[in-house]
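Notes follow the structure.
As you look at this complex, bear in mind that one protein chain is not there, while each of the others sits in place.
Up next is chain A:
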Amino acid sequence: MPLDTWLNGRTGTVKQPMTRADNRPVSRIVIVGGGTAGWLAACRIAAAADPAAEHPVEVTLIESPDVATIGVGEGTWPTMRATLEKIGIAEAEFLLACDASFKQGSRFIGWATGAEGDAYLHPFTPPTDADPRALVSAWQSQAGGRSFAEAVTPQAGVTQRRLAPRQRSMPGYAGALNYGYHLDATKLAGLLARHATGRLGVRHLRDHMTEVERAEDGDVLAVHTRSHGPIDGDFFLDCTGHAALLVADVPWIDRSGTLFNDRALAVQVPVAPDSPIAAQTDATAHRAGWIWDIGLPTRRGVGCVYASSHMSDDEAAATLAGYLGTAEVPTARRLMFRSGHRERFWVGNCLAVGLSAGFLEPLEASAIVTVELSIDALLGDWPTRAALAIQAKRFNELFRYRWDRIVEFLKLHYALSRRQEPYWRDHRAAETMPDRLADLIALWTHRPPSSDDLPMVDEVFPAASYQYVLYGMTDAVQTAGQFRPEPAPNLAAVEQRARALFASLPTNRAYLDALRAAHGPAALEQQS
């Protein structure tokens, strides 16, 4: 007979000394931090929770009134569409409330050689379905000198024409092509906060956290606040940004030896009301980093990312001014960061989500998607007291894998460059290169990237992403031709579909202006 049953039978009462032995489902969720990460987590968990459950999940978010959010991430991945849909926000409402526009990929200008005309697109829509070798071979033989992206997806021509990826008559979040968003991150946090508290029943405490109360085994029992006292919970999310108030003890794995950009100067430039809105993020390389350019309906967000080891702040400001075509160095916000992440993200009954888990330079806008993936994984394997240690171990393994892959994918952009400035040469130095990436690049001089190189079902970057970067920056490989060819993709069909899309899609500007006209400010207020 198990000991506890025996004790119960004998005495009728046994005080459970540790939370782990408790059988109640994990239902009291406390989120510390109210940035994009905190509010996204609150909305996703609250929207997924069944209010009729015996132990309904209750979400409390503690947001410090003293701490400003970072709010720089202005590009999302296509995953954001499913995230917003699950949260229950209509696409039109989101687009209007966040000053958002459609992002269909990234354009890399000057990354390969820095010469005139050096640019390529990494679109969100994967190439037309084909075996990678057959695809590359068809591109070489049939495409008549067109770029890889132009040959394999209509999205290249669509972004050149600054067209939207969808028509307004389509159901929300559906598109003719794959897309994410450019948005005002501060407004997104505001929208999510209103939605969480107004429609999803999230409890919002504007208070300062003073102390973390832990059990003997390190589990968090409560976070203490200045005016609301201790806030108990079953499970805690650390969304406190760089401060990492709940997981600060977890060792930090520094990635700045591989990705050595550590500063950014960010400005916002107003745009004329009827100016065209770009359909992709532009990333323009400079001698010691790169410049982001993100077009919203009302403004452009432009930022110079650089490595302080290779460029001074003044030089960066001059580089930014040169890009903007302004004589004066603009007044910019300076951000300092260090690429890296925690050794573990889920510790006991606490999960780090957002900057508290880690941060990598913003080249692939990986910050928000990492938040989305973390919440997906949490909801996919909801914490159970008895299995908490196993769940944490599995989560940590998965996300260590994912951070490694993101680091490698970011590094790929530098590794393939042929630019000769010291910064770029240093970026190609063998000691800065992850081993696995070095091996793959060596392989890819003989054959295209394939899903065999990326064995997970849910890779953060699929083989298609590697293909777009590889063939955007380098010449294609000649396949040996010792084996019977796989069926060739129909590139003429890609072209035909492109023609149809060019005719039927409105420009980003026309779409967003018509949307604004159809939903006046009054209509929006009624909804919220």
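The rule is simple: contacts are C-beta pairs under 8 Å (C-beta built on N, C-alpha and C of every residue); 3 or more make two chains touch, one makes a residue touch a chain; residues count from 1.
In the analysis below, contacts and distances are computed from a predicted model.
The complex appears with one chain absent; UniProt names that chain "Multidrug transporter" among the candidates "Multidrug transporter", "Glycine--tRNA ligase alpha subunit", "Carbamoyl phosphate synthase small chain" or "Spermidine/putrescine import ATP-binding protein PotA". Annotation: of A:131, A:404 or A:513, A:513 touches the absent chain (contact as defined above). Here one chain is not drawn; of A:28, A:146 or A:168, the residue touching it is A:168. The set of chain A residues touching the chain not shown comprises 167-169, 496, 499-500, 502-504, 506-507, 509-511, 513-514, 517.
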